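Every protein chain of the complex appears in place save one, which is left out.
Chain IDs A and B follow the sequence of writing; residue 1 opens each chain.
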Amino acid sequence: MKKGKTGGLMSLIIIFELSAFGLLAFRDGAVDTNAFIAAGILFLVLAGSYALLTAAFKHLDGFLLVIVYTLLAVGMVVQYRINPDIAFKQLLSIAIGVAAMAFIMIFLRKLERINNTKLCTIVMVGSVLFLALPLAIGSEQGGAKNWIDLGFFSLQPGELIKITLIYALAVYLSERTKLKKLIPVGVFVLLLMVLLIAEKDLGAALIYAGVIIAMYYAATGNVWVTVAGIGAGAGAAVISYELFSHVRVRVAAWRNPWASYYDGGYQIAQGLMAIASGGLFGLGLNLGTPKVIPAYHTDYIFAVICEEMGIIVGLCVIALYVLFLVRGMSISMGSADRFSALIALGCTVYIALQAFVILGGILKLIPLTGVTLPFVSYGGSSVLTGLVAVALLQVVAAQNGRRREGETGF
Amino acid sequence: MKSFRRNARTVFIVALALFALLGGYFVYALNTYGMRWQTNPYNVRVQSQKNSVIAGDIKDRNGAILVTSDDEGNRVYADSKTLRKALAHVTGDNFGLTGTGAESFFANYLLGMDAGLFEIIGNTFSGAKQRGSDVVLTVDAELTKYAYGLLSDYSGGAIVLMNYKTGEILLMTSAPSFDPTTADEYLPDKDGNVKEDDGALVNRATAGKYTPGSVFKIVTAAAAIRYIPNAMELDIECGGPLAFDQETGAFLEQVKTTPEQDKENRTNPDFVPEYLYLRDYQSSYHDTLTLKQAFAKSCNVSFARLSLLLGGDKINSMARAFGIGEEFTFSDVALYTSSYQKGSNPYETAWSAVGQHKDVMTPLNLCMISASIANEGVMMEPKLMKRGVNSANYITHALQTNAYSSPLSSLEAQTMRELMEAVVENGTGTAAAISGYTVGGKTGTAQTGKEEDDAWFTGYVYDDDHPYAIAVIIEEGGSGGKVAAPIARKVLKKAIELG
Partner (left out) sequence: MSESAYEIAALTMRFWFTALMVFLLWRIIRAVLRDYSAQRTAKKADTGYSLGVLEVVAPKADGRGRPHPLYGRRFALKRENRIGRAGSSDIRIKHSGIAPHQASIFQKGNRVLLSDYGGKKGVYLNGERIEEDTPLVDGDEIAVGGVEFVLHLLTAGQTARPERRAIEDDGEFENPVEYADSDEYDADSDEYDADEPGDGRGEPYDWTDFVREGGEAEKAQYDGEYDEYEPDDSQGAPQKRHIRRWRR
């Protein structure tokens, strides 16, 4: 991958973020120096990491990086517009995430090294404990008890564990496909789901389920079990509908948010009105009224993007996730061994599915679930997990590149 | 590894399909509902826009100003109270109470949300407050005022008149109505109490769900023409009420009752009916009729027999073709859904075929049906906005006529016209005849369980220069032919007069 190809794209991203922050700097009359500082730090983090990574790693998938960085930039701009303090926090998360990504890419050159059952077992146990933590010491937020507040920052184990889930599934599914041999990871998965439901984080549970089904099917091709799995998932959804009142509220709000405006439909209605008001080109940065929408800088940030930057930009964001899906899949299918391929597939499906779920909920295609829009929404754990997934994809991409190079001599 | 790739490809395709669905739905939903969402009264942006923009005028098709803004941005209505009330549902109110009038539906234009960039820049530099576009409606104010006046003798009702070639609504009025200038009296006061409004805020033309009664025979007749070969040559036996089994609802062919007997049974308070009966209005029965005669005379029994021949499913598909049961998403009006239920046994089907049972229709839908019959079987989308003109006198939106559907073939429509013109010529609707013009129609007297029946009339004037279709309903008005038809005649004449 020549740097020249994606370098130009990178500069477009930089132009975008600089011009956007530049505009925002003048919104209150007096010049907002913090805007320039934020823009500068973002520039350093994104452009700097891009330069370093492309120089250090010959087989980096530059496109993947560009796609993710575009999303990060768009997210940062909108977040700064909403709340500068939040934006700086996000910037910190991005920096940490990018550093983690570099770290993983440097020290994990051969994925096979972590492909062993013993390590996997340790990871699985640790994950279950970590995920159980919020139940013990966590704080409730928005009806779900899935956070741990550590003072300066808060963690959402449900997000981070997605990576270990993908890892564990890949370890087991790469070697064996018969259900009997998959029992350890099956138990692991079951425990995770139970914990998530106990924490009322049904959105995360949905993503987990999707990743599991996708990885299982890719590894085994067993249509019957997959269909059974989907059926079980659907059944669980129906049961949760009967059991949980707030699920019923969500479904009613999905069918007609205007009718249940004061009873759950408010968020969806406001989101739709915001998007519609934006029109094709948006109302203009800082000229909209996003704060009437609940969760406007986390789950619902897409509505703000559409309101202020327009529906065309919104469609571009959707297209970026599709491109992520395409790139991730080609990385996965370009692998030589099952383990790497499964890891890549899991990471890709996770990001794509999560994006689909929240976008579908905002657009009233499916009932709304509380998940974040990867890379765009505010949320340290979300950004970190996303970037770790990207890191793993890059590791697999590098493996592929090296292999191809070794074979052809180039 | 190869099998992995195969499976992964499947996963990829599924994911891609999901995103395609997402993108497609995004574009579709915003295209269809976008305007509605944007101008929804709950949308705070509209409210804030109202504060910063002077709303444009609402005018009728001839340019008469119906609603305008004064210098402070308050809404000022027409001088004549009758006119205000007549057009109240069309113009809407400024407090978000009706939510379906021009103030809401066309808020996009009125509040200048379609303003060009240069206009905004220009206004900023000149310091002038931005002015929204003027909206020119398709309605004729004088005609509407006249029609509203005719309704004043009754407890409630609605009149709709459309141009059947373009779909423009020339008149839409509903009574009881309210005065937009004092509409704030209906807002909840500080204790949260709301004043009783007798349904004055409801636009009965679009949201009024009424039992259609005999006007529904249009649908049944159309179904007969389409599905029964040589329907026009059929001999349909009337002669007395039809009897149905009390438990199963099955038709009992052999049970015959003479008209005199039936009259006696009806008026005798001690009569215990052995069967379920399908009767004609006030026991006036006929001999053998053709379809045309049955339609003209509005014979229930004949149409009940047709329903037995057709079956509820065919009537249902004809109804659906006419838009009954459709959830409309028109850009200019919020038309509620009419509905037809075919009934679970022949007895219920028979009554449903003559517009009773659980049939429900809105006046506008009915008007659209008559319009489609007059328009060679093509149903046009109802339009309320003729033009949008911004403060620089630029036309920002022009009327685009749109064919909504084609419920009938041109030949079928022609046959229907024959039937409907027979009604006005020598049937129940002679009171609607206008000399020098071809008028077709159908009367209806809907039994609603109240003391007086609802009076219906729907029809058209078949004329290229005055292509009008009309629907009139008078709540508790009595006989359609005696009450609704004359009103329709007056309105049509006035419309022709006004051009």
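By definition in this document, a contact is a pair of C-beta atoms (placed from the backbone, for glycine too) under 8 Å apart; a residue touches a chain by one contact, two chains touch by 3 or more.
Given the structure is predicted, the values throughout are model-derived calculations rather than measurements.
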| item | value |
| --- | --- |
| Selected from A:I86, A:L191 or A:V326 as touching the chain missing from the view | A:V326 |
| Identified contact with the non-displayed chain, of A:I67, A:M124, A:V357 or A:A391 | A:I67 |
| Options A:L119, A:L190, A:A259 or A:L287, residue touching the unrepresented chain | A:L287 |
| Those residues of subunit A which, in the complete complex, touch the missing chain | 1, 5-6, 8-9, 12-13, 15-16, 19-20, 23, 26-27, 29, 63, 66-67, 70, 74, 280-287, 308-310, 312-313, 316, 319-320, 323, 326-327, 330, 407-410 |
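Basically, only the chains that are shown with their structure count from here on.
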| item | value |
| --- | --- |
| Between subunit A and subunit B, centroid-to-centroid distance (C-alpha), Å | 49 |
| Contact set on subunit B toward subunit A in their complex | 1, 3-12, 15-16, 18-19, 21-23, 25-27, 29-30, 33-38, 40, 42-45, 48, 113 |
| Footprint of subunit B on subunit A - complex, ascending | 214, 217-221, 258, 261, 269-270, 272-277, 279, 283, 288-289, 292, 311, 314-315, 318-319, 321-322, 325-326, 329, 332-333, 336-338, 341-342, 345, 349, 352-353, 356, 359-360, 363-365 |
